[in-house]
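A single structure is presented below for examination.
Below is a slice of the complex: some chains, not all, each in place.
All chains are identified by letter, namely A, B and C, in their written order; residue positions are counted from 1 within each chain.
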Amino acid sequence: MIECKLKKELSAAEGKMILNVDFRLNEGDFIVLYGNSGAGKTSILRMLSGLLSPEDGYINQDSNVWFNAEKKIDLPIQKREIGLVFQNYALFPNMNIEENIYFSLPQKKDKKTAEELIELMELGNLRKQKIQQLSGGQQQRVALARALARKPKLLLLDEPLSALDHGMRTRLQEYILKLHKTYNLTTILVSHDPAEIIKMADKVMVLENGKITKTGPPISIFSENKLSGKFQFTGEVLAKIDEEVISILHILIGNNVIKSVSAKDEIAHIQKGDKVLVASKAFNPIVTKIE
Amino acid sequence: KSEKESDAIKIATAANMQFAMNDLIETFQHETGIKCETVVTSSGKLTAQIKAGAPFDVFVSADLKYPNTLFKEGFGEEKPKVYANGTLVLWTTSEKIEPSLDILSEEKIKHIAVANPKIAPYGRATEEFLKKAGKFDDLESKFVFGESISAVNRYIHSGSAEIGFTAKSVVLSPKMKNIGNWIEIDPSQYSAIQQAALLLKSEQPKTLKNARKFYEFLFSAKAKKILEEYGYRS
Amino acid sequence: MIWESLWLTLKLALITTLLLFVIGTPLAYWLSATKSKSKPVWETLVSMPLILPPTVLGFYLLIAFGQSSFIGKFLDDFFGLQLVFSFSGLVLASVIYSLPFMVHPIQSGFSSLPIHLKEAAYSLGKSKTTTFFKIMLPNIKPALLTGIVLSFAHTIGEFGVVLMIGGNLPGETRVASIAIYDEVEALNYSNANTLSFILFVLSFAILLSVYLINNKSLNRIVK
């Protein structure tokens, strides 16, 4: 269990901003930090890992004190047994892919873990390639593999999947979840993607201007009025095709596009680009499993 | 270290003496079979090094002052002795210049190489001579100073200085014999350049014995003759 | 007299460093950027003054620029330029002699700049010159400082070359290092000590202020 209270002054878009948070992580928790750009998510991860010193507060892991401003304790990062994926990857340019991952192994003989990760991240044929020659997504995968290779107790992931395509992203989400469960890790993920968050997190902490303003299970955070009895979606009008009496709207909902036919007059005020609410009073869907 | 090397005696030699020293050593070695090595540089530097414990056995200086200082500080076996008096010459390597006191004032002479009077005895002698001749103030702006007689030679020989005052031993040395023109400066016009040698203390009796042999050889008739060939006066 | 030689030393070091900065920085940049096959040869040439003992360098400069040499005569006849026994000669010699100290650190600074900085500036339509002055130079400040300090200090400590071609002329070529040498040779150790001490303190003060300023400005950047 990790308990912490962190305080630090940062400069932010609105001038000075006091980052001031106070939370507790239980073993096995999968927490997501969610919030606007500049809210302080990365800073929190840096403080937890020991890369940034809070001005005030403490971090206790079970009976171990990682940080305590009053007692002037600041456990070095090496002793905190964390795995960290940096937002900018921070790969070692003097090593190729394989070496970056091997370097992270606590014991040399742990090659099996490394090989598994290389396979999983689909980096097999690139293993000897220099870091400078990797695509953005490849770098991100190496960074993730490197952090996972040492099987940390506390896993801190700073938007680890942002540069990946949908398929790869889904596969890695599942892998992270699997690892998280298998090794009973405590994980904090920074993500901007509600779908990802809902899929992965036990709990979301919403950060606004350095303060945690909401905490709760993801569904309750993201669904509020959406989880009502009636069925409704928010979407965006991609196109409006006017015919004689009717108009057809193409509406984007998630990655799906639906067509909706309405009387021309009725939706005369709706234009391309508008945000719309799509609802149906009587909706009885048929749910079918895919594959 | 090989046997041979440690056997050899080391002679700290003032720059002006290096040419004569070659002949001296050759003769000495021929006579006694004792190996000699020379370390050549300015007398001042040699003095500083001897003070710091340099493993030299005999110090052949360009003047009397340096050996005296060393002796007073307890580095010598006995009081230093003058082995020769140096002779000052005016030397040029340019064929177009006929060395003379008067030509120094002419415009085609832009630089006159002089040993630094502060540190080199030949420089002091030059200064004294020119002052006596009443030319010093006139010529002062043309002087370029060498830190030892070697530097002066370098300036003259390379033609960087059109003319300069050096030791007679230089212009008489086998290498320089036929290069350029020189005139001797009247020895009565400067106080004698008394060059003295000092026998240095040594912990090894054998070395000391050999060194003393060389030291004594330096004052022998044979040595005197060689020194005279190089323009030194007794 | 002490102050004269110190002032001369300082003047020599300043002028030399300035000239070297102007010559060395573009040279270093070219070396870091070129893909020419001959690059190692140029790198070696730039390093050569380092390897040549200063007296050797000085000796050959003496011969090359002396009145009896062709170059020496030519420079004197056509430009009135005398390179031996003159301050300008010392400047030239020091520039040659300290060249590697300016070029090497700066080249290594350029080499370790991430390539994408240059690319980004080019992509904004900036010319090579603008990119060089606005992006490359400001981002290798530690390397520039190293180059400047090394060159400056090395010129202050310059001795062998000056000994060879200087001629020990007060106010013209008798820099502090030569003046100290003179005193040592004359066994005037106390004079030598005084002069050395002043040189030491002065240099220490100059360097210290450079580092203090630099430290502050770096702190501002990196926090």
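By definition in this document, contacts are C-beta pairs under 8 Å (C-beta built on N, C-alpha and C of every residue); 3 or more make two chains touch, one makes a residue touch a chain.
All values reported here derive from a predicted model rather than from experimental measurement.
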{"item": "Per-label copy numbers for the whole complex, where each distinct chain appears once", "value": "A x2, B x1, C x2"}
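Keep this in mind: only the chains that are shown with their structure count from here on.
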{"item": "Each chain counted as touching chain A and chain B at once", "value": "none"}
{"item": "Centre-most chain, if every chain is reduced to its averaged C-alpha atoms", "value": "C"}
{"item": "Centroid-based (C-alpha) most distant chain relative to chain C", "value": "A"}
{"item": "Distance between the centres, which are taken as Cα means, of chain B and chain A, whole angstrom", "value": "86"}
{"item": "Computed distance of Cα centres, chain C from chain B, in Å", "value": "36"}
{"item": "Inter-centroid spacing, chain C versus chain A (mean Cα positions, whole Å)", "value": "54"}
{"item": "Where chain C touches two or more other chains at once, by residue number", "value": "none"}
{"item": "List of chain B residues in touch with chain C within their complex", "value": "42, 44-45, 47-48, 66, 69, 93-94, 110-111, 113, 116, 118-119, 143-147, 151, 154-155, 158-162"}
{"item": "List of chain C residues in touch with chain B within their complex", "value": "59, 62-63, 65-69, 72, 84-85, 163-165, 167-169, 181-182, 184-187"}
